[in-house]
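Partial complex: the chains shown occupy the same locations as in the complete assembly.
Just so it is clear, A, B and C label the chains in written order, and each chain counts residues from 1 on its own.
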């Protein structure tokens, strides 16, 4: 468990390093599938003063099993995603500037180029709005529900992130590090898509053949990007 | 008083650290309610060379009671706010880029998402223009007057900032540190709102239920964000 | 002369520090009015490797009187300004991003708020285009001519900068340091004006009474900003 705490700690510290967060506006978790334990950032604690031992360990129902702090207020969202998708190893939530702007605009981040297609296999969806009941009662769990409703049966590692309407981005991956990596990409393609549409409002979405080529050159059995 | 001077000094030094100021374009103050003294940055002095003892102590009428320098030229605005709102502990003024752009645009920064609602309970208002008389005569005090006219009977800690028309942002909080914190948030949501409206000019304001949820999850008796 | 060389050296090194230049795209000069000598950056030399003794001394006709390098290719523009306006002590040219964008847009940077009015007394003009003859023959001197034609009889310290059509910003001041200061302000207000007009294309120019108030609070006999 100490190793997973270290990974989650490192991944949380990467959030300010990559410019994804202001103050404490972001949290990363990771799961140990065998022991059914999730490690997550404590709520409202600053990245530059927290230590590995401040990480909180919870079970899949959100009960704290280790740690002296309250877990992130978004813990119920993370847990909903882990329970639904067995391939997920890490989850991250931020309010990164450009991805949050798309969430506020209420629009999917369109797949416009290979930078996007190298990581996200299609438009990055925006969820529907939560209704009043979902907000009033168990809000954070319902945030997970609406993400799951939007992602549906898709393999989450092929669409490793989403923006929640009027809220902000969630991303995920095979572990905590990979989740943060995908959050960085989402922020960058959110910025590029804003600028590209500003330059040419009539631009075309990426050619599906080009999208397939780039996604599959990095992912799947025939990938040839990087080292073996 | 030495402790308050240190807090005001630290809060002023945070302005360049958070990218809120160019040159000397910003000032933070804090009040000692018991002694009825306000500590404020000296006018036109650089953040990186000033010392704690350069902070100026004034009474609530603006008379210097301690310190070798002139206080900030905006002192009369700060004092007007402290006199009117007893819950204020700190005030800050900057020309941060995006909040100032909204001031120049003459529009309230609309509440578009949870990032905004976590701190500001509704649109961040833009004041009316000062008239010629108000500008000519006791300009800085009238800047305070127009902020007060716009905020009215609202609790200032629920709307901890505002943009002054064709001028720039003022923010406040329970102390100097909190005021700067709110100024950082205002700049960030000002940037997000600019981008979000660029992406989708027809976007909706935040759902009131979602705004209530987020503001009250962080503020008030039932808050559950952060540690007890 | 060594002191002036130091000032010009320092001011040139401030260009990358303030984010005004990429590579060697900027140069600062200053004048010694008594000796009728101008000190200027050498052409195409990198800011981080140059030394004080690399600064070039020229007379008002551009003849090198000291130094081993060619002076900046823009020297003739600087000299034209010094010859015409006796109050100028320093001149700077950069290709800073947002001011250059206004030069490319072919529009004056409009005075929209107090940030602008604290330094520039009115819209920051954009010159007319040079004609083919002016470009072909003594181009850099004609760049100075067109700036002078645009500024006319105005006191240059009340309008301490301008954008040259399809080229970029020039700024000036009472010395090299002050010129760079004004170049930083021009870049910042150029950015703010772009964003403000993006937010509200129908915004109003700054109220003349407010412009007067802010400019005169910092400049002239009744100034009260800063320390005596």
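The criterion applied here is as follows: a residue touches a chain if its C-beta (ideal position, glycine included) is under 8 Å from a C-beta of that chain, and two chains touch if they have at least 3 such contacts.
None of these values were measured; they are calculated from a predicted model.
Counting all copies of the one sequence in the full complex of this file gives 4, of which 3 are shown in place.
Everything below uses one rule, namely that only the chains that are shown with their structure count from here on.
If you take subunit A and subunit B together, no chain is in touch with both. Superposition of subunit B on subunit C using C-alpha atoms only gives a rotation of 90 degrees, nearest 5. Relative to subunit C, the chain whose mean Cα position lies farthest away is A.
Chain centroids computed from C-alpha atoms place B closest to the centre of all protein C-alpha atoms shown. For the pair subunit B and subunit C, the distance between mean C-alpha positions equals 32 Å. Subunit A and subunit C have centres, each the mean of its CA atoms, that are 46 Å apart.
Residues of subunit B found to touch two or more other chains are 197-198. Taken together, the subunit B residues at the contact with subunit A in this complex read 112-115, 181, 184-185, 188, 191-193, 195-200, 203-204, 206-207, 209-210, 213, 217, 224-228.
Interface residues of subunit B, counted against subunit C in their complex, comprise 22-25, 42-45, 69-70, 73, 95, 97-98, 100-107, 129-130, 132, 135-136, 139, 166-168, 194, 197-198.
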